[in-house]
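Step one of this worksheet: look at the structure below.
In this view, the complex is presented without one of its protein chains, the others remaining in place.
Chain lettering (A and B) follows the sequence in which the chains are written, and residue indices restart at 1 in each chain.
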Amino acid sequence: MTISEHLPALVVVLPLMAAPACVMLRHPFAAWLVASGTSWLCLLMSALLLRQVADHGAFSYQLGNWAAPWGIEYRIDMASAFILVIVSAIAAVVSLYARASVAHEIEQSRQYLFHALFVVCLSGLLGIAITGDAFNLFVFLEISSLSTYAMVALGRDRRALTAAMRYLVLGTVGATFYVIGVGLAYMMTGTLNMADLAARLPAVIHTSTAQAGLAFLVIGIGLKMAAFPLHFWLPDAYAHAPSAASAFLAGTATKVAVYAFLRMVVGVFGATGILAVAAMADMLMVVAVLGMVVGSAVAIWQTDIRRALAYSSVAQIGYVLLGISLLTEAGLAAGIVHLFNHAVMKSALFLALGSVFLRLGSVRIADLAGIGRRMPLSMAAFLVAGLSMIGVPLTVGFVSKWYLVEAILHKGLWPVAVLVLLSSLLAVVYVWRVVEVMWFAKPSALALTAVEAPLSMLVPTWMLAGAAVWFGVDATGTMAVARAAAAVLMTGVGQ
Amino acid sequence: MEVPGLFNYWMVVVLMMAGLYTVIARGNLVKKIVGLNVFQISVFVLYITMGKITGGTAPILGGGLALYSNPLPHVLILTAIVVGVATTALGLALIVRIREAYGTIEEDEILDMERGET
Partner (left out) sequence: MTPQTLILLALAIPVACIGPVLLARRRPDLREAFSLLAGIATFACVLLLYGMVAAGERPELVLGEMLPGLPLVLRIEPLGMLFALIASGLWPVTTLYAIGYMRGHHEKNQTRFYAFFALAISCALGIAFSGNMLTLFVFYEALTIGTFPLVTHAGTKAAKRAGRVYLGILLGTSVCFLLLAIVWTWTIAGTLDFVPGGILAGKVADWAVAPLLALYVFGIGKAALMPFHRWLPAAMVAPTPVSALLHAVAVVKAGVFTVLKVTVHIFGLDLLNAGGGVPWLAGAAGFTIIAASLVAMSKDNLKARLAYSTISQLSYVVLGAMILAPLSVMGASIHIAAHAFGKITLFFAAGAVMVASHKTEISQMAGIGRRMPWTMGAFAVGALSMIGLPPTAGFVSKWYVLNGAVESGHMAAVGVVIVSTLLNAAYFLPIIHSAFFGEEKHDGDHRNDHGEAPLPAVAALVITATATVAFFVAPDWAIGLGGDLVGRAR
């Protein structure tokens, strides 16, 4: 066996092994080197896996050579490979940024811990994406969550601790709900393998046990992905975590939870037809639209820009869920492509803000007056990513909006389409409010002290901002992958 | 003693609700973590119960036994217990840090202090 055959295992195991290495090295720079190197290796492996899927179709990896459905199966298809690439790409870029940012925000003696937690979290997120086993997914979910709680707690001021605590309580409740849901499904089917579950569930879906299982799954994953109204942990966590952690989590954590939702709820339970029968899809749509509108509206009123962006994330998850709730391939593709698009632009925004925090020690909107003149390159990246949030053409935000509206119109849901566009106008308000202060206000006394961010932070920020334009100008590639991924997930639903 | 058929499941529900209630209703962070534990344990019980088959023995190869309990849920719960322990440890560690930073572990007092900071 060559090493390439073990890529599916390696992509998860490598970051997991890198964590103890970071802890043993203890030296901040050495730990960062390991973490960053690992992230880039993971990106390489994920890209190879995506290519393999694109060339030869989906394939399985039997962990420890135990055949599915008894052993744990890693299943790599278009959907999981796409998520792998998204997560590892964001991780790789953020890891570059993390060195300078972490060195500034976290005391010297704890910096190696951040890097260790970072790779553990990466390992968990990649594991969720790649596994084909419902219980294994729970384990990875908790690996990523536990490391996330700790990462958030490394934030600068003491509110990070309470934010982490709140996140821990709600996150654990969510994960436990998920386990209950899986347990109930297991009770009825005797299997934990997702493909196997999807095959066996239709026969038992009429039982209240299976239906209760679905309900627990939806709530559990809903908590993890901060779907409205289960989002209360998110704004605090993103606002108080270290900048690099905010950027990483904003781009990956909720996305991967959405992927778990896609796999378990649409992929596994979708085959039973219950989503349409039990008005699940309709409920999901209502929740999605509410999240989209309320999230954006609340974002407008925040004085801390990171909180505004966090609420905007709640709204963006609403867009994705809306796409899913259409239960069509086009809707699903729109949702999936938005996972990627939103990850890129939101992480870029958080990275740009992290640079501001590095120089100003604040991200309150009043302190940012005129910062555009002092840090033109960082703030230009913020502007680009912000325009993408609004959905200006030639940015990824526009691509998402276009396909979401198209999918909605195909179903003839006019009012929903109008709501989507209206809520994107709310994004104009909360983005432009910041842009106006940054670029068109007289510099505040604090802003006058600032200078441009160091290159090690500028380059990653622009990598993502550049990607937000690149994939907005030519969306053929991302859309092709998203459509293929949607097709995989829809096979069960069979529209 | 013959145990009523669904006794375990009823206990699961009771534990689950008690745990969840504690998480929601208690302001003391340590009590919250305890509640979280109880909540998780109810799930452990759920899994273990579903693996048990009336009259079944331990699943050991050899000995010609036809009826044995399903070992898989038990194995799963071993993993889940590990996760639970890790969560509890992390939660308690956070509480220690919170106590150091705020001087209290009562949620409403912490909230009052935070309100003053923004």
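Here, a contact is a pair of C-beta atoms (placed from the backbone, for glycine too) under 8 Å apart; a residue touches a chain by one contact, two chains touch by 3 or more.
Bear in mind the structure is a predicted one, so any value in this text is a computation, not a measurement.
**Q** What are the shown chains in contact with the chain that isn't displayed?
**A** If we consider the entire complex, the absent chain touches A.
**Q** For the chain left off this view, which of A:I300, A:L421, A:V459 or A:A487 is in contact with it?
**A** Per the contact definition at the top, the residue touching the missing chain is A:L421.
**Q** Hey, which of A:V53, A:L168, A:V218 or A:V399 is the one touching the hidden chain?
**A** Counting the whole complex, the residue in contact with the absent chain is A:V399.
**Q** Which candidate, A:L113, A:V169 or A:M479, sits in contact with the chain we can't see?
**A** Counting the whole complex, the residue in contact with the absent chain is A:M479.
**Q** Check the options A:H6, A:R110, A:H206 or A:H410 and report the residue that touches the missing chain.
**A** Once the missing chain is taken into account, the touching residue is A:H410.
**Q** Write the list of subunit A residues that the hidden chain touches.
**A** Subunit A touches the missing chain through residues 387, 390-394, 399, 401-403, 405-406, 409-410, 417-418, 421-422, 424-425, 428, 432, 436, 440, 473-476, 479-480.
The rule is simple: only the chains that are shown with their structure count from here on.
**Q** So in the complex, which bits of subunit A are touching subunit B?
**A** 135, 138-139, 142, 146, 149-150, 153, 157-159, 161-162, 164-165, 168-169, 172-173, 175-176, 179-180, 183, 186-187, 192, 304
**Q** Which residues of subunit B touch subunit A in their complex?
**A** Interface residues on the subunit B side: 20, 23, 29, 32, 36, 39-40, 43, 46-47, 50, 72-73, 76, 79-80, 83, 86-87, 90-91, 94-95, 97-98, 101-102, 110, 114, 117-118.
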